[in-house]
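Of the protein chains in this complex, all but one are displayed in their positions.
Note that the chains take the letters A, B and C in the order they are written out, and that residue 1 is the start of every chain.
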Amino acid sequence: MIIKILYFARIKEAVSYSTEEVDLPADVSTITALKNYLSLRGDTWASLFNGKQVVRAAINHALVDDLAVIQAADEVAFFPPVTGG
Amino acid sequence: MIIKILYFARIKEAVSYSTEEVDLPADVSTITALKNYLSLRGDTWASLFNGKQVVRAAINHALVDDLAVIQAADEVAFFPPVTGG
Amino acid sequence: MTIHIQTDDFDTGLMLNKLRLASPSIGALVSFVGQVRDMNDGDAINTLTLEHYPEMTEKALVAIENEAKIRWDIIDSLIIHRVGTLKPLDQIVLVAVTSAHRGEAFKACDFIMDFLKTGAPFWKKETTSQGERWVEAKLADDEAKERWK
Partner (left out) sequence: MTIHIQTDDFDTGLMLNKLRLASPSIGALVSFVGQVRDMNDGDAINTLTLEHYPEMTEKALVAIENEAKIRWDIIDSLIIHRVGTLKPLDQIVLVAVTSAHRGEAFKACDFIMDFLKTGAPFWKKETTSQGERWVEAKLADDEAKERWK
């Protein structure tokens, strides 16, 4: 399935992407699975998602936890804990 | 001893005084004693201080309770619970 | 710490900007504005007249601001309270507090309002179509004050 992924702030800088479209294997259907899948891209990605720093996720503009299910055409976003206000 | 008494709001209207000087007998030395002393002036005063409505007191611009001691030249004020803000 | 008791209206935006721009160590400004409502206890309000005890008012408000400054790490505070005759939509009171971080300013502003409501010598009289009446003190205000013990 094809989804859109957005990256923000520190994470955007780390991966050098702000947005991309990816065609996911059928078994990559949760945020955890997506993190693991992206970690295979190399050290930068692996160290980003190794759990040492908090990476928050949103699906279709709503904050979700790592067990949230991803569906085709979803917009997934990865970002550090927010610091507005 | 001579003290000054001020009245505010509903109480000022009830007693028709805003301020007066009174020469108190020596045994009238607390707020309670002063309330009792003033109650002798007549029905209006007695009903004001009979405890059915709350009458707050200040001595020299500080809120006090009924056991507070009055001294010569003090400024005593009587008023209803405050309603500012 | 500033206190103004006045009959005139005040410019809330101007006062808040002054307070906020006083120091770049200020990160938070919390303020409360009280306004005259058009209804009270089911009756339409024409005017609201505030009486106070001038010699005591400022002392009471200084004591409240001092207590707030002892309890919380705030940078500055401001109280403006009007007296005289007001009408619905008029501003009655402005309380504003600055601090480095928001938690302190929120608590201090809330605290100052609760103590002003229960300890500063102001009294409200309102005129309605039924005539004049003194506004009754609210039990809710005494209860709000109890939170800070």
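Assume contacts are C-beta pairs under 8 Å (C-beta built on N, C-alpha and C of every residue); 3 or more make two chains touch, one makes a residue touch a chain.
Owing to the predicted nature of the structure, the values given are computational and were not obtained by experimental measurement.
When the full complex is examined, the chain removed from view is found to touch A, C. Although one chain is not drawn, its touching partners on subunit A can still be listed: residues 6, 8-10, 54, 58, 61-63, 75, 77, 79-85. Subunit C residues in contact with the hidden partner, per the touch definition given at the top, are 11-14, 16-17, 20-21, 24-39, 88-89, 91, 100-103, 105-106, 109-110, 113, 140, 144.
The working rule: only the chains that are shown with their structure count from here on.
Chain closest to the overall centre, judged by the mean of its C-alpha atoms against the mean of all protein C-alpha atoms: C. A straight line joining the Cα centres of subunit A and subunit B is 72 Å long. Mean C-alpha positions place subunit B and subunit C at a centre distance of 26 Å.
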